[in-house]
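Complex shown without one protein chain; remaining protein chains in place.
By letter and in written order, the chains are A, B, C, D, E, F and G; residue numbering begins at 1 in each of them.
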Amino acid sequence: MSLDRLLDDFEAGRITREQLKREMSGSAFIDVGCAKLDHHRAERTGGPEVVYCEGKSPDQVAVIFDRLLRANGRVLGTRAGREHFEAVSGLDNARFDPVSRLITAGSSAVDLEGKVVVVSAGTSDTPVAEEAAGTAEFLGSFVVRHFDCGVAGIHRLFSVMGEINDASVIIAVAGMEGALPSVIGGLALPPIVAVPTSVGYGANFQGLAPLLTMMNSCAPGVGVVNIDNGFGAGYLAHKINMLALGGGQRTERA
Amino acid sequence: MSLDRLLDDFEAGRITREQLKREMSGSAFIDVGCAKLDHHRAERTGGPEVVYCEGKSPDQVAVIFDRLLRANGRVLGTRAGREHFEAVSGLDNARFDPVSRLITAGSSAVDLEGKVVVVSAGTSDTPVAEEAAGTAEFLGSFVVRHFDCGVAGIHRLFSVMGEINDASVIIAVAGMEGALPSVIGGLALPPIVAVPTSVGYGANFQGLAPLLTMMNSCAPGVGVVNIDNGFGAGYLAHKINMLALGGGQRTERA
Amino acid sequence: MSLDRLLDDFEAGRITREQLKREMSGSAFIDVGCAKLDHHRAERTGGPEVVYCEGKSPDQVAVIFDRLLRANGRVLGTRAGREHFEAVSGLDNARFDPVSRLITAGSSAVDLEGKVVVVSAGTSDTPVAEEAAGTAEFLGSFVVRHFDCGVAGIHRLFSVMGEINDASVIIAVAGMEGALPSVIGGLALPPIVAVPTSVGYGANFQGLAPLLTMMNSCAPGVGVVNIDNGFGAGYLAHKINMLALGGGQRTERA
Amino acid sequence: MSLDRLLDDFEAGRITREQLKREMSGSAFIDVGCAKLDHHRAERTGGPEVVYCEGKSPDQVAVIFDRLLRANGRVLGTRAGREHFEAVSGLDNARFDPVSRLITAGSSAVDLEGKVVVVSAGTSDTPVAEEAAGTAEFLGSFVVRHFDCGVAGIHRLFSVMGEINDASVIIAVAGMEGALPSVIGGLALPPIVAVPTSVGYGANFQGLAPLLTMMNSCAPGVGVVNIDNGFGAGYLAHKINMLALGGGQRTERA
Amino acid sequence: MSLDRLLDDFEAGRITREQLKREMSGSAFIDVGCAKLDHHRAERTGGPEVVYCEGKSPDQVAVIFDRLLRANGRVLGTRAGREHFEAVSGLDNARFDPVSRLITAGSSAVDLEGKVVVVSAGTSDTPVAEEAAGTAEFLGSFVVRHFDCGVAGIHRLFSVMGEINDASVIIAVAGMEGALPSVIGGLALPPIVAVPTSVGYGANFQGLAPLLTMMNSCAPGVGVVNIDNGFGAGYLAHKINMLALGGGQRTERA
Amino acid sequence: MSLDRLLDDFEAGRITREQLKREMSGSAFIDVGCAKLDHHRAERTGGPEVVYCEGKSPDQVAVIFDRLLRANGRVLGTRAGREHFEAVSGLDNARFDPVSRLITAGSSAVDLEGKVVVVSAGTSDTPVAEEAAGTAEFLGSFVVRHFDCGVAGIHRLFSVMGEINDASVIIAVAGMEGALPSVIGGLALPPIVAVPTSVGYGANFQGLAPLLTMMNSCAPGVGVVNIDNGFGAGYLAHKINMLALGGGQRTERA
Amino acid sequence: MSLDRLLDDFEAGRITREQLKREMSGSAFIDVGCAKLDHHRAERTGGPEVVYCEGKSPDQVAVIFDRLLRANGRVLGTRAGREHFEAVSGLDNARFDPVSRLITAGSSAVDLEGKVVVVSAGTSDTPVAEEAAGTAEFLGSFVVRHFDCGVAGIHRLFSVMGEINDASVIIAVAGMEGALPSVIGGLALPPIVAVPTSVGYGANFQGLAPLLTMMNSCAPGVGVVNIDNGFGAGYLAHKINMLALGGGQRTERA
Partner (left out) sequence: MSLDRLLDDFEAGRITREQLKREMSGSAFIDVGCAKLDHHRAERTGGPEVVYCEGKSPDQVAVIFDRLLRANGRVLGTRAGREHFEAVSGLDNARFDPVSRLITAGSSAVDLEGKVVVVSAGTSDTPVAEEAAGTAEFLGSFVVRHFDCGVAGIHRLFSVMGEINDASVIIAVAGMEGALPSVIGGLALPPIVAVPTSVGYGANFQGLAPLLTMMNSCAPGVGVVNIDNGFGAGYLAHKINMLALGGGQRTERA
């Protein structure tokens, strides 16, 4: 990216041709055998590499956490089980939330800023909603939760509609038929990140029904993430929230 | 059904064994070559045989209308084109509505009774909503229409919610994500017949998205009919509406 | 709803502006932390909030049952396991049926009125059929059961067809190919609530096959609910049954 | 197959090694450029090669008909348009049926034997039912047609049930929900060839709904062919019908 | 069916009107509480009621076996587990085959007649192939097995092609891509009953891939049954096999 | 929403109880017969009601445009044909873009602010990309277009990556396999709105393939809208873009 | 790629820093407004950029052909209509094949080398098979065609099996059930590129059935391309064919 700087260094003899080529060919990762850790991701994309624990052995998770912690000062793991947590519990400030299945280690975010509102349709959607909330908080967003506001009792939603409209960005989590984001979309000013969940039975088809519902929302202003993907929703919402904080993308690069 | 009466007649010699066997073996239909007309259906199921015109030639429709009109005094045709109407336009009191694509012929229903409310989400759902309304009216129900009340502007729905709640039965028609029946289901006392429409694009998948939405409605009290099946909705709603008219099923059989 | 009354109270000074606003903004629910209980739902929609137990912890179920029991005098839980029942077994008149997986607590419905007939295709459909029957009974409908009447031996259906036609509304439960509602639809006067079940194997695809069958029923007068959704069927059937009891919707509002 | 005879001929010098190799390597077809005509298929499988016209140019159809007519004495073409028929209308005894879209040319089957009953659910299923009937007749089976016997008026089916049970094999053709074969399967002695059709709308999904219905038939004794595949049904039914004619497979090979 | 005989008896006073009505209204089943046993099914359809054990409790299976054994002299159960067998092991001549998961009880079929050939593609298809073979044998067909003849080594199929062609009917069982019936269909004289299995992985999608393959077979003469439905294949093949035994359907009724 | 103000007016006698009730019950729309125009939507949700022209008659479009133009001063129509444009071409400043199929009428947005970058994968995606760009411009966003940057020649993407990273929000449009958002997601700082298109053939399945690809993006920070839904993408991106402009949501409400 | 050479040139002052940056940042394409032409693709991937004509206007195709012809000396267009050809017919040596819908312009490949065998199942698969063959020939492969060799008459396949086995790589094209690649895979030494076609009807589902068949092939050594994607098959087969020509990949890079 800062190609000019690299070429300055090269012309000035501060780096060798080999160093120049390595930088340009993208060798900026840490190879730990089972994985190639992308420790510059936060610089590049605004968010650090996050560890998806499911399907990894506790040993693999331990190695990856250790290296990322040293590189970045703090680490987030998602879809973790208790066995993963045990493998990293010795790390600095390691914590595990069994509902959201998030592991965090290292320093906390200094200030939680902006405002992300997480609205969920039912009590059963809580794990996904908490994964979204916890991810956004880890990244530095201030988060407000309003759970169990589904459209079967739509006045519950209306009772918090004022606070919802006060957010920079809304995360709407719903299973079953997934109508919540459409209804909010017709009422709310902020952009909406919609998360279908696999909660429901029969023709819910493991979240396909709310996924299609959200894709087809008659109210615009809704972007959809994968089924049960609370992490993805929290991450996207955080990016949008940062934009609203004055600095936004542009300042950061200025 | 009235087997006792048949056997009385048989024992009394009023009908022959052949006549008895024909009645019992179900020969109570009119064979017009291309079709076997079930002219006793109204007696049996509370609604007459209705002519599904799509895929039939105008000649076939003409023959069937003619025979059913003579048997029942009035006929309804669905999914009709103008070419079908031209083939039956000489029949008594024949009329064609190009929006709902319904043809009616013969005597009108004397009185439209009870109250069926048809609510639609968008202007594009009108053909299906009109097919539902026209069918219920043909069968004898009084129908009130509230179109373009989708959840993207949910106050439009609330402005008619009082009248909706005054119905015996609600028909809710929606395409795109199909959230309307869920929202009404959380607010309304009457049972709801939900009709998904193929209105929408992309991941609507010709009505699959609202179909799944309505099947998964988090609010109970909702029964779903086939995609774009306004006829089926009107027919079912009429049956329910009749129940509320005091007489109901039971009186009729008393 | 009774907005006039609220405004009367407000103008008369009987309630403050804050109280007025809270009532109008829909604060009529009980917040128990993990859930927002909609204890006015029966008034609004004709049926109380029912507790979907699957995916909730026994502790959550216990809290919700306790509060709803106090608010409504009686509670229904669906998709319950024995562990849920144990958490509420101390409540007044608590009962658990392991076949339908329903928990009930509190006072019984005083009189079971009207007539709902539940017909099932096979012995394996019994849990869904019982969930439908038990739900309708909890809500106050009189229910008659006719199980194992599938079309492979269609005379079994015919032997009860008289009684089926005596109902206000029919619930037809079927897995495998799900042809039962179509066949009944061609023979019966009352409206039909069809429930596909996930019983079957291979290309049944967890209930998709009977779901499509029922949506496409060539006989009209059929409304479909979600796969295995006995609760939804019982609830909808109860609403229709109430209509037939003379009073119906309209009386209640008169 | 008659390898012994070939080897006899080879050892006796009646055929050369090249001729032996060609026979054994399967060169027993006519290459007409655009196609390799399998004129021995009837000997091998009991039915001749049939020309699927859709997607072929009239010229290609003409060449193929000409060569097969010379090889086999008679030809059947399916899914034909009028333009295909015009290209072969000069052939001996060429005929076209626009309903079934079958073209036949050459000598007729001498005697139509056995008994195949084709039952269809609705008038709109007629083209598929006629394709099945015409195919079986071309191959030499005696066919009886009973159309428009769908389960919405099940007494129409019962009125012909006696004749249906008199068949060697039944072809049951149905669109919409496709329940007909299940119902017949519970009542009939002969094996059933079930044909789903794409007749219907909405969640029929171009025949997927009746296809799944027929695969899941709760009554056994049903084999399913492809959607709208009247030809395949007629062909399979003819094979079964031939078995019942005393000689069956075994005699032919004796 | 023998309505004339019934009416003779009635007119002659040999049966009362009540008896006549019961016979005609289809009360010919045994009600055992959890099920309505259709003990006349063999007379009506050529095959007895078979007990689908999966999803039934051992107690239910025991009751049903006991009553059907007394009515029919012999019983077949499918998809059975050892716990089901233990509940009926005291019955006369009870046997259990853990591969096909079939339970039989009562008298054996006297003579196994005709010839059904069961061909399978791979060793993993054996349970389904054995269910097909065992079902046909229970019903009275003589069965020959040729397993592991898949098209990956097509010469294994050719080595038994002579014997396959000697059958009255072929059952072809295949998972993975399910090409076996198409290949046999191009080579064989007898009709083919094709059974897709859920054997395979990835895009096999639990048998959907071979199901579609078999539906689309370019070789005609193939009827398809449900995924893993060995029972249905054996039942249908037996019906076809009986036709070839001279007597066939027609003799039986003569 | 400004309930306090309404109550002030009511208490001060500036509005009657009827007026108060109408405002509160949501009568704030214009009923033009075929539609209920939601002219307050911009105030409520930050974007005005937009006219989806497909499926509406030119007359209906003309009526709706006329009324919205008078209410809002400017109107946007999507999925328009030339016949729709002709019906509104007399309106002030009416324009039609046949590629994006957008109609605009009335005053232009005064200043295009912020920065939305629209990246497309191929030339065939241009109509969808232009619908997105034109929508965002109508709403007031400054838009930069980079088309034909698909991953088959990934250096084309890299050549504009600098400018892409300078945006507040990225719209990524892709058909075929839809990999573009994943690749951008690994490289870019701004949030991404992904639009799958139906461009492609075979197993693209009308956009299902890129839809699933985008939902499963291994790079987070991606929100997905419906297939071919350029309008929805432009609308959502505009909302996000506004957040970055300092004022954001919060200022507006301050 | 030849980064060393670029840096040599830069250090030697033969190119400026701007030129160096442009080369490295991937500006190596021709921007023609509607498209960014990747004229270095052949160097990078072994095959030139090919013009997918469907969905492009004749004018766009003309511009792109003109520029690619000047850059590369020869151009291939796929999925072309006659209107596309007319727009480029003035170009050097322009030709159009209406069966494969390929347009070629410019110099021919000097020598057709190696051996690619294209086998198709039926006459209707010819357009796809010709697209594959024509693509491979354009790229420089020698191609042999064997059409109409489907498994319904498997001896037709066996008659050319010797020649098939003599190829470097086989392209197997099949619609309907798509069994051809599985059968060839069990018999042939060369790797196989399988192409499912949308030829078939009913449950073929526009090529989904043969696609799944080919993915699940029980014989290994088969790689599948998209439905009807003759171009992709010809391109991949050419790459493999080149490997077999001694030089292969490695020589080219030496």
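The rule we apply is simple: a contact is a pair of C-beta atoms (placed from the backbone, for glycine too) under 8 Å apart; a residue touches a chain by one contact, two chains touch by 3 or more.
Bear in mind the structure is a predicted one, so any value in this text is a computation, not a measurement.
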| item | value |
| --- | --- |
| Omitted-chain contact residue, chosen from F:38, F:113, F:177 or F:228 | F:177 |
| Where the missing chain touches subunit G, by residue | 41, 44-47, 50, 115, 162, 165-169, 185-191, 193, 211, 215-217, 219-227, 231-232, 235-236, 239-240, 243-244, 246, 248-250, 252-253 |
| Positions on subunit F where the hidden chain makes contact | 121-122, 150-154, 176-179, 182-183, 185-187, 200, 202-205, 208-210, 212-219 |
| Contact footprint on subunit E, counting only the chain that is left out | 122-124, 126, 147-149, 152-156, 158-159, 199, 201-204 |
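Just so we're on the same page, only the chains that are shown with their structure count from here on.
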| item | value |
| --- | --- |
| Between subunit A and subunit C, centroid-to-centroid distance (C-alpha), Å | 38 |
| Distance between the centres, which are taken as Cα means, of subunit F and subunit D, whole angstrom | 54 |
| Residues within subunit C bordering two or more other chains | 25, 41, 122, 152-154, 185-187, 202-204, 208, 211, 215-217, 219, 226-227 |
